[in-house]
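Structure first, then comments.
With one protein chain withheld, the remaining protein chains of the complex are depicted in position.
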Amino acid sequence: MARMKFICDAERCIECNGCVTACKNEHEVPWGVNRRRVVTLNDGVPGEKSISVACMHCSDAPCMAVCPVNCFYRTDEGVVLHDKDVCIGCGYCSYACPFGAPQFPSQGTFGVRGKMDKCTFCAGGPEANGSQAEFEKYGRNRLAEGKLPACAEMCSTKALLAGDGDVVADIFRNRVVQRGKGAEVWGWGTAYGTQQGGQPPAGAKS
Amino acid sequence: MADKAYEKFPLILSSGRLVEYEGGGEETRSNPWLAELQQEAFVEINPKTAADRGIRNGERVWLSSPTGARLNVQALVTERVAPDTVWMPFHFSGRWQGADMLAYYPKGAAPVVRGEAVNTATTYGYDSVTMMQETKTTICNVERA
Partner (left out) sequence: MKRISITLTALLVLAGVSACTEKPQTGGGVRQDAAPYTGTGSNFTQPGWKAGDKTSWEQQLKARQQYSQNEYTRTR
């Protein structure tokens, strides 16, 4: 099996925050911790784009590299997980991560922050699969139930894809082959002449 | 128009929906997952309109309308609205003319997020031909708090 991957198609994302709510509900994430969040650029302006961001389960994870107590590990599927019992709340992983994935339940300095929490690809943690202890610490283990991450399954436009990297790439490639990429996904070019999405059509008054 | 309300209230106020909330908002604003996503009642103002009034993004403003209401809301400066229009979402309640009504809710029943209700400001305007009520928009003015 290839490694597990996320991909979010910025053309399809409508900032509905369904992925955010699904993740929060599935794992009962406390207020202030945002395992997944939707980032919107150019809000209110033509060419507005949104994308859903969470832990990307990097193949060369910076969080794993900087952790002073070595609490991170990677499963065979490429999912980056960590052990909250070992975590000391230093925050180095949070500084290292380019996506801002590691989050802490309280503010404060070294240790006072609490244990680091992040997206687990719905694969729980080191506790026994599906146990109450695992749910309380890491949230629901959906992979062990044979399901995909809640965020991707809840996505209203199927912008967010998750699962086996080969299959995700295949689905995305199929979309591009069927509908084109960029603005052509919505047929702007067919309807209004070849323009990039968000630009006024040629000849229109701005 | 004898009282020239259009001079005192030069902006059009329109209201509409948010993704996170539904209807009056009492149920959805009590849901912690949804409430965290929209924590403040806000008014969308065009950058030119905001600059004319010295309003910056994120500041509190007073929105006044012909009903006599003054709503204290947060300003969201965006090009989404035209310079003569402002927009507010209508799912909020629990703040009245700037004061938090938390003490008036039964204990434990207050929603997580409380905000000004836009319908305090909307007037009884109606279509001159069909007499159909105009419930979602009105005229207003916005000033810095």
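For clarity, chains are labelled A and B in written order, and residue numbers in each chain start from 1.
Assume a contact is a pair of C-beta atoms (placed from the backbone, for glycine too) under 8 Å apart; a residue touches a chain by one contact, two chains touch by 3 or more.
Since the structure is predicted, the reported quantities are computational estimates derived from the model, not experimental observations.
Novice: Considering the entire complex, write down the shown chains that touch the omitted one.
Specialist: By the stated touch criterion, the chain not on view contacts A.
Novice: Where the complex has a chain not shown, which of A:R35, A:H82 or A:R113 is the residue touching it?
Specialist: The one listed residue touching the chain not shown is A:H82.
Novice: Touching the absent chain in the whole complex: find that residue among A:T40, A:S106 or A:N129.
Specialist: A:N129
Novice: Can you name the residues of chain A that touch the chain not displayed here?
Specialist: Its contact residues with the unshown chain are 1, 59-61, 64-65, 67, 69-77, 81-83, 85-86, 123-126, 128-130, 141, 143-148, 152-153, 158, 161-164, 167-168, 171, 174-175, 178.
The rule is short, and it goes like this: only the chains that are shown with their structure count from here on.
Novice: Averaging only over C-alpha atoms, locate the centres of chain A and chain B and give their separation in whole Å.
Specialist: 33
Novice: What residues of chain B sit close enough to touch chain A in their complex?
Specialist: The contact residues of chain B facing chain A are 19-20, 32-34, 36-37, 44, 78-81.
Novice: Could you please specify the touching residues of chain A with respect to chain B in the complex?
Specialist: Chain A reaches chain B through residues 15-17, 20-21, 24-25, 31-32, 43-45.
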